[in-house]
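With one protein chain withheld, the remaining protein chains of the complex are depicted in position.
By letter and in written order, the chains are A, B and C; residue numbering begins at 1 in each of them.
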Amino acid sequence: MWKWFHQLASPPYFYRISAVLAPWLAILGLIMIAYGTWQGLFVVPMDYQQGDAFRIIYVHVPSAYLSMMAYMIMATAGAIGLIWRIKLAHAVGAAAAPIGAGFTFLALCTGSIWGKPMWGTWWEWGDPRMMSELILLFLYFGYMALRSSIDDTAKADKASAVLALVGIVNVVIVHFSVEWWSSLHQGQTVFKKGTMDADMRIPLFIMLIGFTLLFGSMLLRRIRTEVLYRERRTRWVREMILSPEGGA
Amino acid sequence: MRRRSATERKALTHKLSADNLTLIRGERCLFQGLSFALESGGLLILEGRNGCGKTSLIRAIAGMLSLEEGTIYWNDVPVEKQRQEFHGNLVWLAHRTGLKGDLTLVENLGFERSLRAHSNEDPEEVYERLGIARLKKLVLRSLSAGQQRRVSLARMLLADVPLWFMDEPFTNLDREGRALVMELVEEHCSKGGMCVMAAHQDVEISVPTTRVKIQ
Amino acid sequence: MNVSMQASPGLLTGLGATTKRDLLLAWKRPGDVLNPLFFFAMVCTLFPLAVGPSAEQLEFSGPGVLWVAALLATLLSLNSLFISDFEDGSLDQLLVSPQPLPVLVLGKTLAHWLTSGLPLVFVSPILAITYRMPLSVVGVMMLTLALGTISLSLLGSIGAALTVGLHRGTALLSLLILPLAMPIMILGANAVSLAASNDIYSTGVWALGAYAIASLSLAPYATAAALRISNE
Partner (left out) sequence: MDGGFAMGGYGAYVWSCYSLTFVIVVFLSWRGRLRQKRVYRDIEVRLKALEDRE
């Protein structure tokens, strides 16, 4: 297991294996998303409380979940990179941030569109989940801004890893403080997490897996780019690129 | 646990060595596979043109810059495993003096004394010798660059450590000042100290010297 | 333990010396201490001009305005926490000192709080009274500001360390620190509001205290790591 881990952390090996893996993840993910979307939009009966508007959860929940998972990946990768000095880990962090920011933005937008028919407002300051997502988006922006303003890659890697770790501690605190705050201000009655019927739950489950796979494929592609850039002076990159068949 | 006193520490011989150092800064590989060893009483000079990576190397040896590859040893133990111990044995002198322009000489050196082990030498004598005794009460901002340089030399002399790091010690100094620096290094090494120096000009000195040339 | 005169000075000496040096520097450059205070007062002046001077409005928005202004003023002062040390080479000296870097960093942050947070605490009552805050609430506000600015200084020192030596450091520092500082402001401002409406405000105060203790024990390590990275 440990040996395999080390092998995976070797850039040329990772570069080769991810080239095979990424398209399969994408295809599998897209099939599941297509099925889930069709089910979610047309097959699943509408919710008796929210009507057809509840169908938004099939895109909202996966994007909210991915926004947090991307941050977890970013912070974990940062810790691994700082502690064990594995360079590939920093590449993972750099690759996860823009995707995570994209899904956070998506989660905010879909949440807000869902909120309009449900609460009658596009934005509800009193909702702890929306506030946490917003602050998460700011954290992503900070992370990317810090990374892009340091020219030296190695330095940018380490500095942004520290920031990601400080941020992850804070995400938890943000969540609790916002929850306390909204309890003071009588947050609008957010829908209760009622039990969902199985035929509603299964498409959501499929969507979650599909989005995760698609995310994995996007992440792999970006990590490959990062690896290529960081290893641009090494022999294996030189040999691969100058070889007649190339290695895109 | 008993801490070693200065005299005991000086009686010991120390060793600073590096094995297979590689350093990459941004786009450039500054050096590769660099090794050296320095023992008590010796001087290590890092030579090369301006901007060739001397300063990066000396910073890396002092533990301020992380290396791509290689290990630096203090008494045969990797420095990263005993950072505090290693830093307790060195003093750092560089172009940026690390002295506060708004504070007086005495205030500046007083701060340093509370961070680092200090020698038994009388500060007044040291000031006298360096020709800065008259400036004691002045704010450092009002001193010339050469005089500020001498103040940082005073900090070096007042610290009770075997290892001196000097990054370009001759800049901003007149002939007399340069001769003084040489004299101080010779004296330090003859007492069993050691010195790592980065310099872009030739240094003629009667101390066992190791030279590392960086292309 | 036989500590001879030549041994490296102890931790508390290092901590005290760094604090003392920074306080001395602040004393010689009072502008660095006063500017954030003027800024604080000016932001507090802006709000009534923008939203109107009615007593009801002021009473209602007072805690929030004072807290936002305090947050921004602290942010303003954080900028210079490590910059001069970075420029004159003092940072190099701190990094190669035999004292543990987190301790020295704590000393510097303590000095920062004494010259930025604490003056804010003492200036705030004057502005609070102009916002018609009752005296009993002013006490709560001073307490939350004192606790909150400790955390702000500590948390901000991480951001200041990460951005030291960068070209666009100032703007970046706010971008990094503001999201992290939000919980502190939420806790502080709402505790004061609760006190103003005669509610139980102790939850907020306790949480701020816990936050301050947690950041006292964790932030210096992060700042020290960030400084080593930034000064490479």
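The working rule: contacts are C-beta pairs under 8 Å (C-beta built on N, C-alpha and C of every residue); 3 or more make two chains touch, one makes a residue touch a chain.
Fair warning: this is a prediction, and the values are worked out from it, not measured in the lab.
Novice: Check the whole complex and report which displayed chains the hidden chain contacts.
Specialist: Result for the missing chain's touching partners among shown chains: A.
Novice: Which of these, A:Leu8, A:Ile27 or A:Leu41, touches the one chain of the complex that we don't see?
Specialist: A:Leu41
Novice: Which one touches the absent chain: A:Ile73, A:Val178 or A:Met218?
Specialist: A:Met218
Novice: Across the whole complex, list the residues on chain A that are touched by the chain not included here.
Specialist: 37, 41-42, 46, 51-53, 55-56, 59-60, 63, 98-99, 102-103, 105-106, 109-110, 113-114, 116-117, 214, 218, 221-222, 224-225, 228-229, 232, 237-238, 241-242, 248
Here, only the chains that are shown with their structure count from here on.
Novice: So if I look at the partners of chain A and the partners of chain B, which chains show up in both lists?
Specialist: Chains in contact with chain A as well as chain B: C.
Novice: Taking CA centroids for every chain, report which one is farthest away from chain A.
Specialist: B
Novice: Check A-C against B-C and say which one is joined by more contacting C-beta pairs.
Specialist: Contact tally favours B-C.
Novice: Hey, how far is the Cα centre of chain A from the one of chain B, in Å?
Specialist: Computed from C-alpha means, the inter-chain centre distance equals 48 Å.
Novice: Suppose each chain is reduced to the average of its Cα coordinates; what separation in Å results between chain A and chain C?
Specialist: 33
Novice: Round to the nearest whole Å and give the separation of the Cα centres of chain B and chain C.
Specialist: Centre-to-centre distance between chain B and chain C: 35 Å.
Novice: Could you pull out the residues of chain C that touch at least 2 other chains?
Specialist: Correct list: 232.
Novice: Can you pull out the residues of chain B that are in contact with at least two other chains?
Specialist: 66
Novice: Under the touch definition given earlier, write down the residues of chain C that touch chain A in their complex.
Specialist: 155, 158, 162-163, 166-168, 172, 175-176, 178-180, 182-183, 186-187, 190, 194, 203-204, 207, 211, 218, 222, 225-226, 229-230, 232
Novice: Hey, which residues of chain A end up touching chain C in the complex?
Specialist: So the residues of chain A in touch with chain C come to 82, 135, 138-139, 141-142, 145-146, 149-150, 152, 155, 158-159, 162-163, 165-167, 169-170, 173-174, 176-178, 180-181, 184.
Novice: Show which residues of chain C lie in contact with chain B when the two form their complex.
Specialist: Residue list for chain C touching chain B: 1-9, 13-14, 16-18, 20-21, 24-25, 28-29, 87-93, 95-100, 104, 228, 231-232.
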